[in-house]
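Note that this complex is displayed minus one protein chain, with the remaining chains in position.
Read from first to last, the chains carry the letters A and B; within each, the first residue is number 1.
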Amino acid sequence: MALLDIKNLHANVAGNKILKGINLTINPGEVHAIMGPNGSGKSTLANVLAGNEIYEKTQGKIQFDGADLDDLAAHERARAGLFLAFQYPVEIAGISNMYFLKAAVNAVREHRGEEQLDAMDFLDLIEDKKQVVKIRDDLLGRAVNSGFSGGEKKRNEIFQMAMLEPKLGILDETDSGLDIDALRIVSDGVNALRTPDRSFLVITHYQRLLDYIVPDFVHVMVSGEIVKSGGKELALELENDGYASWAGEEGV
Amino acid sequence: MKIKDEKSFDELTDKEYKYGFVTDIETDTLPPGLNEGIVREISRRKEEPEWLTEWRVKAYHHWTTLTPPEWAKVEFPPIDYQALSYYSAPKQKIDAPQSLDDIDPELLETYKKLGIPLGEQEVLAGVATVAVDAVFDSVSVATTFKNNLEDVGIIFGSFSDAVKEHPELVKKYLGTVVPYKDNYYATLNSAVFSDGSFCYIPKGVRCPMELSTYFRINAANTGQFERTLLIADEGAYVSYLEGCTAPQRDENQLHAAVVELIAHKDAQIKYSTVQNWYPGNKEGKGGIYNFVTKRGHCRGDNSKISWTQVETGSAITWKYPSCILKGDNSVGEFYSVAVTNNMQQADTGTKMVHVGKNTRSTIISKGISAGKAQNTYRGMVKVVETAENARNYSQCDSMLIGDRCGAHTFPYIDINNPTAQVEHEATTTKIGEDQIFYCNQRGLDTEEAISLIVNGFCKEVFKELPMEFAVEAQKLLGISLEGSVG
Partner (left out) sequence: MELQQLRETAAAHFKADGFPTTKDERWRFTDVSRVANTEFSTEWKASNLKFKPLGDYYLVFENGKLSSEKSKIDGLPAGVKVGSIMDHLDPRLGQLSDSQSAFVAANTAGFTDGAFIEIADGVSLDSPIHLIYLADLDGAAFHVRNFISAGKASHVTVIEEYIGQPNTSYWSNAVTELFCADHSNVDHYKIQLESATAFHFQTVEAQLGENVLFSNHSFTLGAALGRNDIRGKLLGEGSEAICNGLYLLKDKQHFDTHLFMDHAVPRCNSHELYKGILDEKARAVFCGRILVQQDAQQTDAVQSNRNLLLSRGVKIHSLPQLEIYADDVKCTHGATVGELDEEALYYLQTRGIDPKQGHAMLTYAFANEVLDEVKSSAVKEYVGRLVQDWLE
């Protein structure tokens, strides 16, 4: 059974039609990349999947792990195993990363019928997972994303993904604003989290990221539609030819 | 790294005011009304010495010349002071309880529901580490650990007992911080106070445990007027906790307490309050009027008084725990979280009066306003001519949840010495939609997200609370903000 099955998805933002009939199926363990120019609707797709209410789904059906996403609020989707690494991680002053994560981890564990972690177990888990993106201890003690550099924020997103162990990880332009070293660390982190069951949807503007996170499938998105799908070689084609050849009648 | 217990989130679903039960108990209540006769009768029933009776009567006569203050940003219909009853005591089997066996089992049951450790068996089991004086309606019903404390010379118990057993101490200190003429509600309290807690920590003694008073209003149509007097002698240290609950009733109930703290040379007092009086229902019916005068006097050099309060209850809160920093190098602190939801109103803050040299004060106030509530910070920092090198730092932050509530900040800065350094900052924020969505995406539902963000907002204050109170405070915050969003 597919992990994520999107059928004819249409969505609006502030009354503007952004997504115009997206179809996409992701099976367990697969890595899909969505590429496209700015404004093509990539981030909208990520946010619709995560349940951001600013984005209005107007048509279509999304099945995630056997459930209809329409029935699930944002936090329920997260608990069900859908994780979004934000393009712009939100700063929350006054709450330490650790505290925030413990609340989130225990919310997810409760949903899975697992026991709540006490402070000691939680610290063990942190020790275990922090290797993934080589996150520094002092970042863990700081308020969520407050005063983090761009690279630290993105690393923190992947670290959170490692902690929450989702079924599907959606990376929304995780590469934007990263230098090459940070890109490598983040990509290594994602690769370390790849398992036969866990799937990823990697949204990016540039092929570069896909040198590090090698996808099974690449989709090209233009003006709210997937205009071409193929294997990883498609990303290279794009790198050489740009998006123009898929822009269709609307032009980009 | 320290991680706090956030079990509190699970309790968010607990929608009701869970302390709203009424205890069915026989009481000995004076008829409603207030006159000199009633004041004398209260004093007579409590077998007080003549000086105290006369002090009460003086206060009563002064009160009759006063009008209720109107400057606070709170609105309520005038209180009919003649319709209130000024004394309500649970009837006890024998005159004075000698041990827990002598206390009405209904009362013990009440305190059990409230989670107050009263049974001394718990001491043996090593569960409780807090000495509690519990005040039910107007009288103190039990004090645990009294004997343990006596071993180190600490006097801790009901105000009435102190009047009988240590009249010289009571006479020496009563009214020296909050004089009977101080303000409308304090004057009323001076006339009719029925009981309260008294605590004396002798020279050089560090109180080995947290001391706690638990206030409970039970009877209908009674005012509760306790009086707390706490003295830390030279070099002493004490941490004192105060908790409050009341049954859910449709009428408003008046609570006009007075707390006086005295810190002698090198002494330290830490006074923490978690106030969770019944706030009234969503439409603003019922609830406690919490009009309290709290003041600490840093009398000796190098003394320190620290107020921490978490105010989530009451229909109206009017209180300004203050410090008079008389001793050189003395320190005053005020840490406050005030939460108002639905129709609640709070006008709260502090006064820091710098008199001695090198005196320092810190004010951290966090106001959270939701529903149609109004939350006002009002604080004064006064530096008199003699206060060389006084320092004050104030930070007042407001958080608004929803667009029908109000948050107001009224600091008064009054400086009469050029060497003073005073800094005041205030900000206003709301909880952002993007923050809630981010938390949702990490598996937290909206109420959990708000609770998390609000707790983060209040962190600087919570860290000042003793551990078990901090947990309690976090829970209360969640419950108080139930249904404030969406």
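Here is the rule we use: a residue touches a chain if its C-beta (ideal position, glycine included) is under 8 Å from a C-beta of that chain, and two chains touch if they have at least 3 such contacts.
All values derive from a computational prediction rather than experimental measurement.
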Neighbouring shown chains of the undisplayed chain, as defined at the top: B
Touch criterion as defined above, residue of B:Ala236, B:Ala263, B:Ala338 or B:Val422 at the omitted chain: B:Val422
Candidates B:Pro32, B:Pro49, B:Gly153 or B:Gly406 - the one touching the absent chain: B:Gly406
Residue ranges of chain B at the interface with the undisplayed chain: 71, 385, 398, 400-430
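Keep in mind that, in the parts below, only the chains that are shown with their structure count from here on.
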Chain A-facing residues of chain B, complex: 1, 3-4, 6, 9, 432-435, 437-446, 448-449, 452-453, 455-457, 459
Chain A residues within the chain B interface of the complex: 50-54, 73-79, 83-84, 86, 89-90, 92-95, 98-100, 102-104, 106-108, 111, 119, 122-123, 140-141, 143, 160, 164
